[in-house]
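Here the complex is missing one protein chain, while the rest keep their positions.
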Amino acid sequence: MKYFPHTQQDIEQMLQAAGLKSMDDLYGEIPEQLLFNREFDLPEAMSEVEIRKFFESLGGKNRQLVCFAGAGVEDHYSPSIIAPIISRGEFLTAYTPYQPEISQGTLQYIFEYQSMICELTGMDVTNASMYDGTTATAEAMMMTVAAAKKRNKVLVSATMNPKVKKVVETYALYNGIVVETIAEKEGVTDLAELDAKLQGGDVAGVILAQPNFYGIVEDYTGVAEKCHANKALLVMNANPSALAVLKTPAEWGADIACGDGQSLGIPMNYGGPYVGYLACTNALVRKLPGRIVGSTTDVDGKRAFVLTLQAREQHIRREKANSNICSNQSLMALYVTIYMSLMGHKGLKEVNKLSYAGAHYLAEQLVATGKCTLAFDKPFLNEFAVKTTVCTKKIQAALLEKGILGGVRIADDMLLLCVTEQRTKEEIDLLVETVKNL
Amino acid sequence: MSKILEGLYYAESHEYVKIEGEYGYVGITDYAQHELGNVVYVDMPDVDDEVEAGNDFGAVESVKAASDLISPVSGTVVEINEALADQPELVNADPYANWIIKVKLSDASEVENLMDAEAYKAAIGE
Partner (left out) sequence: MIRNYDKLIFELSKEGREGYSLPRKQFDGCCMCKGLPENLRRESTPELPEVTEFDVVRHYTNLSNKNFGVDTGFYPLGSCTMKYNPRINEEMAAHPAFTQLHPEAPAECTQGALEVYYNLAASLAEVSGLSAFTLNPYAGAHGELTGLMIMRQYHIQRGDLKRTKVIVPDSAHGTNPASAAVCGLQIVEVKSTANGTVDVEDLKPLLDDTIAGIMMTNPNTLGIFETEIPEISRLVHECGGLLYYDGANLNAVLGKCRPGDMGFDIMHINLHKTFSTPHGGGGPGDGPVGVREGLEHLLPNPQVKKDAEGKFYLDTDETSSGYVSNFLGNFGVIMRAYTYILTLGRENVKMVGPLAVLNANYVKEALKGEYYLPIEGVCKHEFVFDGLADKSTGVTTLDIAKRLLDYGYHAPTIYFPLLFHQSIMIEPTETESKETLDEFIAVMKKVAQEAIENPEVVKSAPHSTPVRRLDETTAARFPKTTYRQMKG
């Protein structure tokens, strides 16, 4: 398919109007040796019929599995009306809302998104500009260093999802930030070690997870006070869906909350697109990267929305900006805004209850097989680690034969399993039965 | 025509410093506030921060622009104009009454490198 409307006659007329003789004249100034003169090594154009068959065939090389894996990406239910709404061309094919007069749709839903994220996290302000949870956490780290001015050390708990940690460490390496790990103790952050490290007086930020990588809901009582006493900021990477029931980052006293919005109904999509969220207290708003929408009025006094606090951003501050973020992960923000609108606080609580019930049922049944024990005796929501007597590779292989993605392997004898509201009793029983028979 | 006060020292980057004893009050000129338009935020250093002549110590933001604040003098920040945190528009209203930082000067002779009112007037072409 050609998506160009030009007829031969158009081309001739346009060239003439532009004072040019041939299409080659359009590139006449370019040194000869730079011009590309062969055919591309690409397939010939495919029709829609061929395209559909092509992807059908490629899709056939993927195997659809019943998902018990989590580790930051969860298989939640996605309501049917979201896809058609976000596919509306007015949303889909718009750019960043630079012209607010004709972008009120985008601006208003971002305002709604910001409001909802702040409700879930308890924070004052947020953006809609983060790519995913890993990069949002890296941005949070850079915020703490920018706010501290003269400190460049950040502490990250060993219970943080390793994928998040790797991205944080990569950003830190090039940015000149020193990342130290706070050890874990029985599946949770070693708060005594955190305390000791804070005493150095050189820590800009502390980054903790909730729930943590093992699915454990950690008890952070007193942590914020200790951080603040040592002039360090507290960053909490929290699962936003779980925040419908868990104590919020604000209630823990965190200064910044961040994480991945995927759990708010976004399909797993083999890793993306998702939306990261990054929210903070009012005191830090100037350090918050990305686009922020505020409410205002137009010349007729009508309520309206607009990108605000823009003078912080890269297109104005250039190298002095705190971040290079230019994106606005708008369409995915719309995705989760519609999701949260449909769910409301009751629906989100219900999602958590169902997932909690499924996960605890699975845990109980697995322990009953005698092949597994709970790795940690700690409260969890919908994800947990088990110690296994059989090698986890063997367990996952057996489950794969039954069409089950059997969690995430942490070690040869430790498996991380996640249950969402989409998992049925039959699916869980099949998993348990398979493990039992090993 | 911009307001220029006699007795102050001016920098090419449109900051002024008003000397009182061993202290200097630093702000932006009337010309600068006019060029920038409605000021929406003033990014200020902390008390006890060191500033150095020729280096930036903060920024003034309008809706769609930001201008670095370059210190015309060196020394230690002893006070910041807290009122600007909530009322940045004061910079527009009267930039000379609303200085941004008060600096304890480490080298009083630095003002000799700055312009007087007449020279600044010429510099901005008025």
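Residue numbering begins at 1 within each chain, and the chains themselves are lettered A and B in the order written.
Note that contacts are C-beta pairs under 8 Å (C-beta built on N, C-alpha and C of every residue); 3 or more make two chains touch, one makes a residue touch a chain.
This structure is a prediction, so every number in the text was calculated from the model and none was measured.
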item: In the full complex, displayed partners of the excluded chain; value: A, B
item: Option from A:H360, A:K402 or A:K436 whose C-beta touches the chain left out; value: A:H360
item: Which residue of A:A148, A:A321 or A:L431 touches the chain not shown here; value: A:A321
item: Residue, one of A:L381, A:I395 or A:V435, that touches the chain absent here; value: A:L381
item: Per the touch definition above, residue among A:N212, A:T248 or A:S263 touching the missing chain; value: A:T248
item: Contact footprint on chain B, counting only the chain that is left out; value: 38, 40-41, 61, 63-64, 88-89
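To be clear about the criterion, only the chains that are shown with their structure count from here on.
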item: Whole-Å gap between the CA centroids of chain A and chain B; value: 42
item: List of chain A residues in touch with chain B within their complex; value: 149, 286, 309-312, 316-317, 320
item: Chain A-touching residues of chain B, taken from the complex the two chains share; value: 40-41, 43, 46, 59, 61-66, 68
